[in-house]
Every structure is written in structure tokens, then in C-alpha cells.
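With one protein chain removed, the remaining protein chains of the complex are shown where they sit.
Right after this comes chain A.
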Amino acid sequence: MSLIQISNLAVQFSQHKVLKNIDLTFEEGSVTAIVGPSGSGKTTLLRTLNLLQSPSEGTVTVAGITVDAKHISKADVHKIRSQSTMVFQQFNLFKNLTALENVMSPLIYNKLAGFDEAKAIALKVLSDFGLESIADQYPVTLSGGQSQRVSIARAIVAKPKVVLFDEPTSALDPEMVSDVLTTIAQLAQQHITMVIVTHEIEFARQIANNAIFVENGEVIAQGPANKILSTKGTGRIADFVNSLENRVISTPQQTNTSEVVTPRFRLLQSGAN
């Protein structure tokens, strides 16, 4: 059975149906990219997977726990969230806690570890991400890239099966993007099931197994990432993918006259050489 299943899902805000007739499955350990135009419902879809948004029709199943739009049980929502965590575009680090305390918080507040153990685990994750030097800093003193990597550390510290990313790099200055993408690529190799809403099409092609194209609240296409995200085809999806590709090339740090194109991220290929 798939790790995540959505069937006949719809989400409605007052009169407006933002998602309709969504049927999707996500396999354990897979990486799925969600792409689509602005306002198409990508964020809403991701939030619904974590029940931050309640569905108005249909069911969401994560790791064997099913939540039905007709009767959403709080306990089941908690069970799903214990297996799945979201990383936000705006990081949402707890402002009153240091980077380290932020990363410790899921362990401590969910009583998964005592203070000393939580601290050791959190420090380990921070140092895996190369962030040990900023452990005692408060979020306001961190750069966007550091903040997002701390928030990813916080999302994975309790070892959830699923991590959901909502445009994790679109609030970042261009020079910070590659650090965060590298961190996410690192996770892709750890058998964490990931669903990523992103406009970083090159990145998505490289780390995602599958891709989903969303438009007007509906899934228009799904399949292998290299096929869906290909620039070669014709039609709306290829046009959209091409428009993203062009957008990336025109980002500020690459408009200078220098011909050197810096890679947007580095895939860590441990043991591959």
C-alpha cells in the first residue's frame, strides 16, 4: 500500500472550490514535485496532506491513518502529524527560541526525548547541516538560507516518514538558494518521503521521481518527473515548464556579464564514486 493516498479530495473556501476531484498516491521513499501556475492550489493541496487545511470532501490517508472530510477526528489528525511535517516558505521558526531550541522542540514538546537526549540529537542534526555555529542564535539573527535549513532540521529531527515542502526557496535571496536545495537533496537520499512544491524546475528534475502538474484546482498531469518536467514537449505544461526555466536564468545573480553559470545546488553523492 502507498504511504499517502488521497481520494476524491475537494477543498472549498466559502463558495469557491480551490481543489476538486483529486486522487493521488505517494509511495514510501519517493520524492514528488508539485508544479503549476500561481493560485492553482498547490499550497492548499500540501496543507491538506498535513490537515493544516481541512478537506471539504474525500479522504486523506497517511501511514495507514485515514481522515475523512465528513468526520475529522482530532486524534487522527495528531496521528498523521506525528508521521508528517511541513516546511514553510516563510520558515516559521519560533521567534522566542534559539535555533537549537527550535530543533529540540519537537522532541521535547511531544515527549519523545528528555532534555539532554533531545539536545544531543538536535545538535547532531544541526552539525550534519553545517549549522552548529549558529545553534545558540535567535531566528531574527539568521539569514534566510540558515533559517530555512534550521526549519528543515526541525522538521526531520523526530524522524517523520513524510516531509512536505512549500516553495522552500522562494523567499530566499538567490545566493542562498543552493544551500537549501543541497540540504533537501541530502534528505532525498535518506528514504524520507518528500512532496515538494517548487518552481526550481532543474532541481525538481534531478531529485524528484514523480511530478504532478496542478492547474485550476485539478491535477492535469502526473508521472515520472523527467517526463512531466521536460521542456521538449508541446502544450500548456511544456510552456509552463519552459517559462519557469526562463525565469531561473534571469535571476539577478546571473544577469551580470560573467559567462560562468554557477550550479544552483550540489547533489551529495556519498559512496557514488
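Points worth noting:
The criterion applied here is as follows: a residue touches a chain if its C-beta (ideal position, glycine included) is under 8 Å from a C-beta of that chain, and two chains touch if they have at least 3 such contacts; residues count from 1.
Everything below uses one rule, namely that contacts and distances are computed from a predicted model.
For the omitted chain of this complex, the UniProt record lists the protein as "Amino acid ABC transporter permease", which is one of "Tryptophan synthase alpha chain", "Alkylation response protein AidB-like acyl-CoA dehydrogenase", "Metapyrocatechase" or "Amino acid ABC transporter permease". Screening A:41, A:58 or A:106 for touch with the missing chain picks out A:106.
Checked against the full complex, the one of A:8, A:66 or A:90 touching the unshown chain is A:90. Although one chain is not displayed, chain A still touches it through residues 50, 52, 78, 81-82, 85-86, 88, 90, 92-96, 98, 105-106, 109-110, 138, 140-141, 151, 154-155, 158.
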